[in-house]
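Below is a structure I'd like to ask you about.
Here the complex is missing one protein chain, while the rest keep their positions.
Right, chain A next:
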């Protein structure tokens, strides 16, 4: 490469952008969405499905799209083509699109016109456009040739925060401007006597106490709506605004949002508003809330659009998600609560319990021991049986299955269980199981083949009954198969049970929060070891058994595997087996994914449900493959979808302490509960799903803090399915093996996300999110990258170990396995398993009286992580994780047992300031030991280098012993410190040079770059062997360069690609290439990217054909690529 070529090579081009959706517009049956400078077009009528048809790239250069204005066609023919004015910040471009027959083409685009000021609104006036600009002026513009025809300012040149243009000709053009003074200014640009002559405002309207962010005018009703910083929406009766001097009357002041309101839109019958609280509200024009759409994550909804004919509302969020919602007006179709009018003189007694057999039969038992059936088809109560042995205490559970298998079970306080066929109650079978109270009943169903009923009696004994029916269906048989024994605890009974496919084991949850595994057929079960042998109460530890006093010797089979107190003291509420995993829910507000390996239960991942829902009652798989969580939040029953973050159903039932039952089928979902002595029934047609559509999944709700590429999965042609998302986007020749990069992102929203970025489609798929952190996640580190079947396995896939760390000094370690999955849209499945976690202030959480004490310790945040892998010749000695801590420390953690044990080994407070970055590298030289060197950088601009190999040597004096046993070692003083910058170091990278040295580059808050060559010299061995181990290398700086004004803001991403090429990224939104190796780094070229506040960058080579890829994470994600 010669000097001439330097300024063009290498040139980065944008491949993929995930940014807040800031513009949305419905045109006919298409949806236009603006994301960064790109236009996404969705087809809304594709056989009832919705899909993206095309991405029109780079319409606005370095500006972001804030809106679209479609040119009205006099013939009303927008079905074949449309002229769209696309605008955002100071840029405007017109694009002509044709979209006949599902094929979308860009016919023509104008130049990108740069205005002198911010564009708040655009309106087509026949062939020209009128623009409302930032300092209260209106411009008439010819968008085809790009020239200004008129420029009329207002006399009040205040800064605007929004504007709305009304009228179809220049003569009648009206502007309503939202000024910083919180007033609305109405004025008429055409009344200017001459061009450039300021026009005085016709009207000033006050009302809001914050600035106005959005306005919408409904001409047919003469209404104007405004959305403001003061969290309210106001509705104004304005009449025809084009007529000067009209009266403006505030007819509605709507408070409903809990944060600022960004957007408002008036429809013929509704008012739609959306804001920072991520809620989209549907109001009547009278100011009453009709519907609320919740589901977006993060910092709010930025754009709304409506399709009035279809009654759809479409919202675009800061999380870069796009969702479609159904406007149904007042209330919900096919939903409602009804009382089933149980109380009657003919039905004495009070209701004790209720259950649902399928979604159309309700069963209830009274304190008189009578069992009643309510059939929703017949709509009446019917007494099935009455048995006074079930007076005062009675449990009632219907068997699972679509129609409840036609069975239910009752249990009483004297150890009696009655199994009742609902259709022939006379054939009920009694079984006397215990001499004491039956504490709980649960069913377990395997296909249609095996049905078990589990009943917990005194002393933790669980009787397992086998239920079968005679071929005639007239009689049932109940046979006790075996007895299990629960681990001792105060409240020693089981709460739930399920078969573990294929059916050899039963998974149970108990009241103490443990999840247990029992053999389903103990007679066939070959004992693999301890635990499975029959134990007696006398043998069992005496700690528990409080309720088992009456029974002296209870025998039963212990669990073969147990996860003790997984869900805490409040107990497990349900267990479900699905897709190779076991899911358990509990009253600790979490649900666990578990799996059984080698006959042992292992926790995989803990997940939290929505905020405030601390009582999770169950979990269901719905037909579309996703899951829903059932739970109670205060006095409400909630069905919540973790996928869409939506509360699908909310029933104000009074809380979970009453008897309740839930049932769902594809046709309907039902929830029955007891209230005021009656059975209340909530039914929703369509089951647990809601018709709301996620057009595009959101990524992170808040800023991305770290981006890390894990590896690449190469999928063979058998997985090569033409991309559904971008049919027009595929270029010929891009077939062949599908390379998919697996990238991890973490965010302030407390989650870590696994992304798949295929090289062929320019799309991104979120595979999994890990939500274990309680505070923001700031750093990630990856090690142990391999393939699922070991190095010899030719099958595609990827495994890796990941450490994440962030606020509240919290660190988690998990493993990742990505395998092909032809059924998923991404063609990949990702399995995550949580391995270990660590918190510096764990001791504090255990202090009982902490609420009355002041915690004096600093609230440490982890700022950055680095993995330091030692030689493989030390077995069992996992890698070290170095963490940069905000309390001024560099901490070293030791990972053992492939990540299952994580503990603090050593620390140093050398920097005495917030440590921002850590980076590790190895030094290898012929005839020398491989040396691990750690570099740390702090807010004062210094870099410190630590020789970890020497420090970790056994008997080394570098590692000072801790002051107290149990406290970490002291990591002494660094080998070398370099004052590289005057302020904080935000990026750091190293690369070994061919000469055996290391290139070290750092970028700082002040926009400067610092590059130097670090030499590692070993002092000559003076004495014979033995001592060689103790030699300490000397680090020194050979050449040092600095570029003071490389960027205009923090340099947050830096990578040395080769000894002659470096790339840097900054908050000033430039990706810049630098030439190295000829003295001072020299500028080669730079590209403006669209992600603001970039916090991290990762670069990697993909393949010779594809070149390099670079992912930038900040308030969004952008992927660039370039060829070497």
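The criterion applied here is as follows: a residue touches a chain if its C-beta (ideal position, glycine included) is under 8 Å from a C-beta of that chain, and two chains touch if they have at least 3 such contacts; residues count from 1.
Just so it is clear, contacts and distances are computed from a predicted model.
One chain of this complex is missing from the view, so tell me which of "Ribosomal RNA-processing protein 40", "Exosome component 7", "Putative tRNA (cytidine(32)/guanosine(34)-2'-O)-methyltransferase" or "C-CAP/cofactor C-like domain-containing protein" is its UniProt name.
Missing chain, per its UniProt entry: "Putative tRNA (cytidine(32)/guanosine(34)-2'-O)-methyltransferase".
For the chain not shown, which residue from A:20, A:589, A:1003 or A:1113 touches it across the whole complex?
A:20
Given that one chain is not shown, which residue among A:289, A:470 or A:785 touches it?
A:289
Considering the complete complex, identify which of A:765, A:1070 or A:1108 is in touch with the unshown chain.
Of the candidates A:765, A:1070 or A:1108, A:1070 is in touch with the missing chain.
Out of A:222, A:413, A:568 or A:858, point to the residue that touches the absent chain in the complete complex.
Final answer for the missing-chain contact: A:858.
Across the whole complex, list the residues on chain A that are touched by the chain not included here.
Per the touch rule, chain A residues meeting the hidden chain are 20, 22, 62-64, 88-90, 114, 116-118, 134-135, 155, 157-159, 161, 180-181, 198, 209-211, 213, 228-232, 254-258, 260, 262, 276, 281, 283, 287-292, 299-300, 302, 318, 330-341, 343-346, 376-381, 649-652, 676-678, 681-684, 854-861, 886-888, 913-914, 916, 939-940, 982-984, 986, 1005-1008, 1044-1045, 1047-1050, 1067-1070, 1083, 1085-1088, 1092-1093, 1115.
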